[in-house]
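All protein chains but one are shown at their positions in the complex.
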Amino acid sequence: MRRIVIGEGSCGIAAGAAKVQSALEPLLKEAGIPVGITGCIGMCYLEPIVDIYEDKTLVRRLVRVSEADAPAIAAALAGEDLSALDALTIQPDDEAFLKKQTRIALRNCGIVDPTDVIDYEARGGYEGLKKVLSGMSQEEVIDVIKVSGLAGRGGAGFPTWFKWDAARKSQSKNGSKYLICNADEGDPGAFMDRAVIESDPHNLIEGMMIGAYAIGATEAVVYVRAEYPLAIVRLENAIEQARAAGYLGRNICGSDFSCDMRIKAGAGAFVCGEETALIESLEGHRGMPRLKPPFPAQAGYWQEPSNINNVETYANVPWILTHGGETYAQMGTETSKGTKVFALTGKVVRGGLVEVPMGMTLRDVIFGIGGGIRDGRKCKAVQMGGPSGGCIPYEMFDTVIDYKALAATGAIMGSGGMVVMDETTCMVGMAKFFLDFTTKESCGKCVHCRIGTKRLYEILTRITEGNGREGDIELLEELCVAVKDGALCGLGQTAPNPVLTTLRYFRDEYVAHIEKKKCPSLECAALLRYEIHADKCIGCTMCARNCPAKAIDGTVKKPHVIRQADCIRCGQCLASCRFGAITVE
Amino acid sequence: MCQCSQQKSDLSLLAPVLEKYAAVPGSLITILQKAQDIYGYLPTDVLYAVAEATGDSPAKVLGVATFYTQFRLQPVGKYLIMQCQGTACHVNGSERISKAITEELGIRDGETTADGLFTLKDVACLGCCSLSPVMMINGETYGTLTPEKTVKILRSLKEQAGKEAQG
Partner (left out) sequence: MSEIRITIDGRECIGQSGETVLTIAKRNGIDIPTLCFDERVKIYGACGVCLVEGEGMPKLMRSCATEARDGAVYHTDTERVKRARRIAFELLMSDHEGDCLGPCKLNCPAGTDCQAYLKQIAQGNDTEAVKIIKDHLPLPASIGRVCPHPCEKACRRQYVDEPISIAFLKYFAADNDLFSGNKFMPEIAPETGKKIGIIGGGPGGLTAAYFLRKKGHEVTVYDQMPYFGGMLRYGIPEYRLPKDGILQKEIDSIAEMGVKFVPNYKIGRDESLEDFRARHDATVVAIGAWTSSAMRCPGEDLKGVFGGIHFLREVIEGGRPAIGKRVAIVGGGNTAMDACRTAVRLGAEKVYVIYRRTEAEMPAEKIEIAEAREEGVEFKFLCNPAQIVGENGRVKEVKLQIMQLGEPDASGRRSPVPVEGAFETLQVDSVIAAIGQYVDAAGFEAIEKNRRGVIAADEHTFRTNLPDVFAVGDATNKGADIAIAAIGEAGKAADVIDSFLRGAEVPYVKPFVSERKPEDIDFTVWESYPRAQMPARPGEERRCDFAEVNKGFDEETARREAARCLECGCHDYKDCLLIRYAQREQVLDVKRLAGEKHPNYTEERLVVIERNQGKCVTCNLCVRVCDEEVGIGLLGLVGRGFTTVIKPEFNTPGATDVCRTCLKCAQACPTGALRILFDQNGVRIPVSAKKRA
């Protein structure tokens, strides 16, 4: 039977998928062709995406569909010949985007209907949980995870089994233990966790319940960030379905194990991605980190033993339980096992969600899967790990994806943000962007972070505005090291990384800003100088008419001149000149 | 936090929320979220009512309400523009979009236009990176923005609001 499925993750909807759905539904209703949804297919750059299935087989994928395409699609679907849709159909190059990936955490994303537990079960869902509850001991479960080599996918890469085991062994004071999912995905440029929850919420629930059993948790809590309303709706729905199906609540799958799950919506604070701050927030306080020790495994939520992992970590667990730890451990490198999901964005040709085995090189991902840089520009660097990470220069793209190898570059694996930059991105500006972020997100508790990141931001700002001073680079370095050493939690301790890595690999850009008052990437407006070349200007007056500051003088058919003192460096003149008479440097 | 503003909110709207959550430990954030859903923001008298019901000190309630960016202590405009400050948006020129909004509406982050129509708020990554630069207005996402496109969207909203006011 023929049916269609529309990719409706947040970004599909943002791109217009829901509108496509409402346009298609009435047209296909007559033809008796059902319209279903799925979550994020991962090819964000091709959204909205409409998949045509014959029974369980995907026969054609339509991309960049708009409402206007609906009649044509309906007409083609009514007949046998789909070739009328060739123009909308995905190209082989784009298909390679998915084919080069190895999807475990994302295995159901873009395939199952996230609103339907039966669809999940049909894909082998909840088999892992059933297996665990039909006779495995807690130690055995943890052992499988240990063998798999699964490490925390939130960024730090701490072995998952170790945390589980610590929480399992830890004595509860009043009988409660908590399993918490950190879905406060705050790195700007990372959206893997959102995609998993929106696209495959039961996978998360199953992974969490396996973990809950392993540590002996009495309650599971998912802390979802406030900016993800769709994820909350889908997860709420899934929790209800799972509870009804006996995967949550009392005597799960008929076993002695009981554990329920609830969602706690965050309220907008990046620092709550730090596990102790997250616990503070769960308890209804300001999200300010606690001192460690004690670690959450000893005294976490309500001072009881608590285990916290992020979404992607849990999303790997059901697969590991059904396929075995060894199978998972076969993928990856000596020190990093399995796969990792990345949100590939920035100046890359094909952006979206990418899951690859550890050990692939950055080049494989960015060029092999992502297709390289848009508009034929030169690649400069990739930013990994968000505000805690760093920029890895193009010259080092043979670095393999591995916790250790990435850490050696000064960046980190991070939660999976991979923002690709071309030659037009100023690296000082990039560092400033992240410090602006951390300054705003610092909780304000400790001095090194509260004032230190603020001062770093201020120094970077003056450099990008042409007011950099001699000694600023050294001052940045000294301050960065002190902030790393002195800050209380991970946010502050890693906040200087974007500055340190750009200083390490792009020091010449800093020097150019400070000494020559030039921005080599032509991004820092304060350092730009637009000029009209008299030999090329024919006096068409276009630039003068477009200049919002009225800073261009000249009469018709005479070369024009920019009054530099009044120029606001907006670039309108350059954009409006059709004779190549205006340059910027 | 001063009560001298003589604010009077209809606290009966909040009663069911307080009834359900006030006694549940750790529910302060949830209560504030629900309160904001009701009132559109968190009026001072509502914060005091929450404090009284939960037993938290008003100082603590205000501390929590001012820690999280989701909470607003002032009413927002008819259109809440959430401008994404994510990395991909930055790389793809979100600063020019901010500038365009500020030039068109005369407001900066956190401010509301005098006519009460628009509030601009910088937000952390909205997660639509492949559509960057992105803004979200009252739940609707607008992607691959250019300054011109942004201005067009704002003007059409203004027009729409004008029509609604007349009609």
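All chains are identified by letter, namely A and B, in their written order; residue positions are counted from 1 within each chain.
One rule holds for everything that comes next: a residue touches a chain if its C-beta (ideal position, glycine included) is under 8 Å from a C-beta of that chain, and two chains touch if they have at least 3 such contacts.
Keep in mind it's a predicted model, so treat the numbers as computed, not measured.
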Check the options A:Arg2, A:His323, A:Lys445 or A:Arg504 and report the residue that touches the missing chain. A:Lys445
Looking at A:Gly246, A:Gly372, A:Gly486 or A:Gly571, which residue reaches the missing chain? A:Gly486
One chain isn't shown here. Among B:Tyr21, B:Tyr39, B:Phe67 or B:Tyr142, which residue touches it? B:Phe67
Absent-chain interface residues of subunit B come out as 1-4, 48, 56-60, 62-63, 66-67
What residue numbers in subunit A mark contact with the hidden partner chain? 269, 286, 291, 293, 439-448, 450-455, 458, 475, 478-479, 481-483, 485-488
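The rule is short, and it goes like this: only the chains that are shown with their structure count from here on.
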Rounded to the nearest Å, the gap between Cα centres of subunit A and subunit B is 24
Quick check on the complex: what are the subunit A residues that touch subunit B? 10-11, 13-15, 44-45, 47, 185-191, 194, 226-229, 264-270, 281-288, 302, 343, 345-347, 351-352, 383, 386, 417, 419, 421, 425, 430, 433-434, 437, 441, 443
Mind pulling up the subunit B residues that touch subunit A in the complex? 25-30, 32-33, 60, 63-64, 67-71, 85-92, 123-132, 134, 139, 141, 143
